[in-house]
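Please read the structure below before turning to the comments.
Removed from the display is one protein chain of the complex; every other protein chain stays in position.
By written order: A, B and C. Residues from 1 in each chain.
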Amino acid sequence: MMSEETVTATLLLSCPDQRGLVARIAHFIFERGGNILDLDEHVDANEGLFFLRVTWDMQDFSLAGGKVPAAFQPLADEFQAEWMINLTSIHNRRRLAIFVSKYDHCLQEILWRHGLGEFDADLALIVSNHPDLKPLADLHHVPFHVFTINKDNKLEQEQQEISLLKQENIDTVILARYMQVLSSRFVGEYPNRIINIHHSFLPAFMGGNPYKQAHERGVKIIGATSHYVTDNLDEGPIIEQDIIRISHKDCLADLIRKGRDLERMVLARALRLHLQDRILVYGNKTVVFE
Amino acid sequence: MMSEETVTATLLLSCPDQRGLVARIAHFIFERGGNILDLDEHVDANEGLFFLRVTWDMQDFSLAGGKVPAAFQPLADEFQAEWMINLTSIHNRRRLAIFVSKYDHCLQEILWRHGLGEFDADLALIVSNHPDLKPLADLHHVPFHVFTINKDNKLEQEQQEISLLKQENIDTVILARYMQVLSSRFVGEYPNRIINIHHSFLPAFMGGNPYKQAHERGVKIIGATSHYVTDNLDEGPIIEQDIIRISHKDCLADLIRKGRDLERMVLARALRLHLQDRILVYGNKTVVFE
Amino acid sequence: MMSEETVTATLLLSCPDQRGLVARIAHFIFERGGNILDLDEHVDANEGLFFLRVTWDMQDFSLAGGKVPAAFQPLADEFQAEWMINLTSIHNRRRLAIFVSKYDHCLQEILWRHGLGEFDADLALIVSNHPDLKPLADLHHVPFHVFTINKDNKLEQEQQEISLLKQENIDTVILARYMQVLSSRFVGEYPNRIINIHHSFLPAFMGGNPYKQAHERGVKIIGATSHYVTDNLDEGPIIEQDIIRISHKDCLADLIRKGRDLERMVLARALRLHLQDRILVYGNKTVVFE
Partner (left out) sequence: MMSEETVTATLLLSCPDQRGLVARIAHFIFERGGNILDLDEHVDANEGLFFLRVTWDMQDFSLAGGKVPAAFQPLADEFQAEWMINLTSIHNRRRLAIFVSKYDHCLQEILWRHGLGEFDADLALIVSNHPDLKPLADLHHVPFHVFTINKDNKLEQEQQEISLLKQENIDTVILARYMQVLSSRFVGEYPNRIINIHHSFLPAFMGGNPYKQAHERGVKIIGATSHYVTDNLDEGPIIEQDIIRISHKDCLADLIRKGRDLERMVLARALRLHLQDRILVYGNKTVVFE
């Protein structure tokens, strides 16, 4: 039976603020035998919006996991809500694809943390436009697919990639310093499910060579930003950012070295938040329920 | 009418974890016409404890503010909860007393932030064992009371202080680098309502001269810790901590200078959290609902 | 005698890198009886540039303070150096002017630190385009001059301000959230001696309303930047930056509140570095000898 396999359910919901939202949602869970493990809500008083994340134990829930969304639909309709319910299950973990080019640091970090069990997901495959990191993928026994990209074959190759992702039932795509810009079509297939790491504290230093830009501007801190990918390059909803101090003693190579550490930490934190269903996107911003 | 004056109510509650807590508490608020503005809960799975903070709008609540606690009592009893409900009111703000000795930096910071409206409370009076900071108190028109302390008169003077605090209806006492240890009797009068700032990242460098201790040990970071005062010196529940990097170039005077900035920032943050009813004490620890 | 009054001398120098620079400069000081208290140098290998800051004790120096620059000139010429020598003297401290508008937090911070002796300078006067902060200036007994600015009188009023600064022998101008853009002429009078605080981590959110820009972009950190003022608004050499984490719970007012603390800390640190002659400007960047 499905309900035996489903361990927890998490509802992410946003809607116009109104009285009784928490009471009615909590009651929906309570009357079906669910035990709330974590509930966090936020009201944006300026915009009159209500945001909620609630996780409950499915062990004694009266519905099988797969039937929860249909049961919740009437309430959601009444609230005019945007919402999703994610179920964690021992037999059905989310599947990840990592896109890389030649830099290995972000991939290393994710492979290592995955091995430690920090992410509640399966690492299904790695895609790259270069063969360089195949040995690393092999070490961790993760299938490695090369799709060489040039000006002429880009859309065609992307179509092959999308087919592969569909076939492999990929839920989330991680751009771990992947040096190609994805087309609108690709992005449209995975809304709020493609996570990128940009090597600056966006919106400073958008575009290429942000460390070079930072060095030339003479800033005293550099940063990294993880965000969902949208059609507008480097402008998607920001998930997580962090910074490190630098000084005049740091040449460009030092910035790149220090930035590597930032990039992998920030990307790993963003991925963890995503996989724990802690991120609710609205407009071009995120609510991160930490 | 009381309910017209009461703007919001905040419930802080801890109890053994059990099913339905959020649903039933949210329903208690909802059925009386309250609109939940902010709800945060936490379950400590290891200890089987449930912690909740919920704030609601009292504007259309069916009960006057003063009657809320009695109405909630049956539910709290059923849950075997420790709890408190704080009401914010336009006519009835919490009253603060600040205790100082000779250092002015923490007092300055609180006076300045109070002037900006960062604290939802009235600064009723300042107590000191030295007259030095009276001019600063006068500038801000806050009554300044000197109670000179020596070995022989300590308990007697404290009794005078307690009388003053009672008479002035003081809710919270802030030790802004007050250089006297309060007696058990004093501490017992204001459980979890006396906030101290200690100039180290406790539990490192407890006791006197923590900067000197830090300098001698050669640490690379120094800290400050704000905590509730208990009978055990420097061992009360920690509210907030922060740190700053130092180097071998910093002599003891530099540590004191850098530490001043930490102390006033950390104390101000702790006070703000306290006055927003964001701190729930259990055992010797705090849950801080940020 | 001048040499008795002069306590220390500090040389800041940059020149093309070449062999023997440190040895020859140290020898210049040594053979005249100076004891080096602090020496820091940096070579930018990519650009072939040498940067040095050296401070020495003038107590037994064979030259009076005022004669040091002329004595050093031949060496500087040989090195093709840009350089300055600053003398600290018990009778001749640097004089500061602070420009403000209506926000008091940066001014408060500087006044308070000045009172504690954190800055080795005299606070000569305050200039404002509004009368609002006069009471604060009066409290600290600092002369307060109002120069109302409108579209028509700007250049004329600036001329008056410059005259006042000249007359008062002002060395450094601090823009403590002064809400007027200075003209090129004004800026040209005080190259690398006008310090501004901008309320973002430049170059992100240049121009007006950076907190509003940050809120709309949904960043997870906000910053503040202190820089020397040049003709290009918000693009002068950066002295110091810092950041603070924010979340979706922070509305625009929270960003402004949190940012206040950043602004005053960053400006105070920049001012201290400047007054200790720790900043060497080259191109549009700074070397900060910390």
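In this section, a contact is a pair of C-beta atoms (placed from the backbone, for glycine too) under 8 Å apart; a residue touches a chain by one contact, two chains touch by 3 or more.
Computed from a prediction, not measured in an experiment: that's the story for all the values here.
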Of B:Leu136, B:Leu164 or B:Ile243, the residue that touches the missing chain is B:Ile243
Sole touch to the unshown chain from C:Asp40, C:Asp138, C:Glu156 or C:Asp231: residue C:Asp40
Note that chain A touches the chain not displayed via residues 105, 108, 112, 116, 118, 139, 249, 257, 261, 265, 290
On chain B, the omitted chain is touched by residues 42, 44-46, 51, 201-205, 217-221, 223, 237-243, 247-249, 251-252, 284-288, 290
Residue positions on chain C contacting the omitted chain are 19-24, 26-27, 29-31, 33-43, 45
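Please note the rule applied: only the chains that are shown with their structure count from here on.
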In whole angstrom, the CA-centroid distance of chain A from chain B equals 37
Multi-chain touching residues of chain C, meaning two or more other chains, are 249, 290
